[in-house]
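Partial complex: the chains shown occupy the same locations as in the complete assembly.
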Amino acid sequence: MESKLLNLYHDTGFYQLELGQLVMIGVGLILIYLAIKKKFEPLLLLPIGVGAILVNIPGAGMMSAPVYDAAGHMISPGGLQYYIYYAGIETGLFPLLIFMGVGAMTDFGPMLANPKTLLLGAAAQFGIFATVIGAVLLGAFGIMDFTLADAAAIGIIGGADGPTAIFVASRLAPDLLGAIAVAAYSYMALVPLIQPPIMRALTTKEERSIKMEQLRPVSKTEKIVFPVVVILLVAMFLPSAAPLLGMFCFGNLMRECGVVDRLSETAQNALINIVTIMLGLGVGSKLSSEEFLNIETLGILSLGLVAFSIGTASGVLMAKLMNRLSKDAINPLIGAAGVSAVPMAARVANKLGLEANKQNFLLMHAMGPNVAGVIGSAVAAGIMLSYVGS
Amino acid sequence: MDGLLDEGLGLMALGMGAVFLFLVVLIFATTIMSRLINHLFPDTPAVLPVANNRSVAQASSKVGVDAKMVAVITAAIHQHRNNKNSN
């Protein structure tokens, strides 16, 4: 009895809680606060925050592995986050299913109306690879302990695309997954703060006032054939991007084909919502104090910010270049939308366009590079998986 | 250290090269696709491209609801009118 009471006391958080866990519970609370009060990507950051708290409760065993006896019978079951993480994130299932749902929510119309904006989606990926170099340098100078795989996974934060970042990190640097996912979603939410100064610095008011000609209408058939074309090109040129882009195009094909509306509707709602809840809890499980509370996390957060900034800058600069070379006027602001962060970055471009000229509606024009940026970072992810893995 | 930096630079060169290559190919493929489709099936274009990701879905469901509502309202107004006439 007394010993039981002692056991019970030894089970309490008061007795067991280490400082690191306490700090991580604080981090979880901050994420919840940012999600609810500041509306920072709440669909992900709220579950991640809760997941971070739960995994850091000592004795709750949310991440403990199941124990089996020699005959294969379970002695003690595993924790909820253990099952979610190893079944859905380590395997890559959840990010791929979310990518399918995102595909089913994406309208490629604006991009099809003006395909050369795909170049902006390419240019903005420079943020990814510049950040890889940054991470490699931090590693090389012995400041932080990053391998090439770590550097690649950190760089993908610059892709401004949550599921892609989680997918790559789960394959190349699972230890850094928590920090990478938090950085990716936080900076996506901070796009309205990060991008405008860079966009203003690199453009004149005249450039920001440039009006673009109205987009041509896009036929239903074009929208249906486009995802199939992308899958075929991926098959030919970049098979390592096939899981991500294949699922993305599958979702988009379900959306556009018009004959499987009930599947498309479920992919956009029940399925993506269920997977988002799980993904958040699973990512949160990587916010343990050992994996998050170290100097590398600071490096990841700083490098992520650098990646967003460089991506924004290269998108804007590419748009300026295209504006000079192309016969059609191109407002450099839409280049910043090439980082993706759909649809936030496109809205930022629209807002700055309106600031410069009250009649200048850029939203539709920025949606092209915006969705192109999703393809661009999935391609970059494929290259990284292929290059670092082989 | 140099090895790692070299690898990083290699990844950057290959990566940006591949991203641009792929998206340039995609520009050509998309342009050809659009021309072919609009040449072969010069159908009335569905809709102007729209801003919101989900606006198409919303629009279609809204249309469904509206159609129902309009029917109900038409009937209701019809009855209302009849009631007035009979009063």
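Going in written order, the chains are labelled A and B, and every chain counts its residues from 1.
Criterion: contacts are C-beta pairs under 8 Å (C-beta built on N, C-alpha and C of every residue); 3 or more make two chains touch, one makes a residue touch a chain.
Just so it is clear, the model here is predicted, and its values are computed rather than measured.
Chemist: Taking the displayed chains as one copy per kind, can you state the stoichiometry of the whole complex in terms of these labels?
Modeler: The structure file's complex resolves to the formula A x3, B x3.
Definition applied: only the chains that are shown with their structure count from here on.
Chemist: Quick one: report the Å distance separating chain A from chain B, using the average Cα coordinate of each chain.
Modeler: That gives a centre separation of 22 Å.
Chemist: Hey, which residues of chain B end up touching chain A in the complex?
Modeler: Against chain A, chain B makes touches at 1-2, 4-5, 7-12, 14-16, 18-27, 29-31, 33-34, 37-38, 41, 43-57.
Chemist: Quick check: in the complex, which residue numbers of chain A touch chain B?
Modeler: Of all residues in chain A, those touching chain B are 105-107, 109-110, 112-113, 115-116, 118-119, 121-122, 125-126, 128-130, 132-133, 135-137, 139-141, 147-148, 151-152, 215, 217-223, 225-226, 229-230, 233, 237-238, 255, 264-265, 268, 342-343, 363-364, 367, 372, 375-376, 379-380, 383-384, 387-388.
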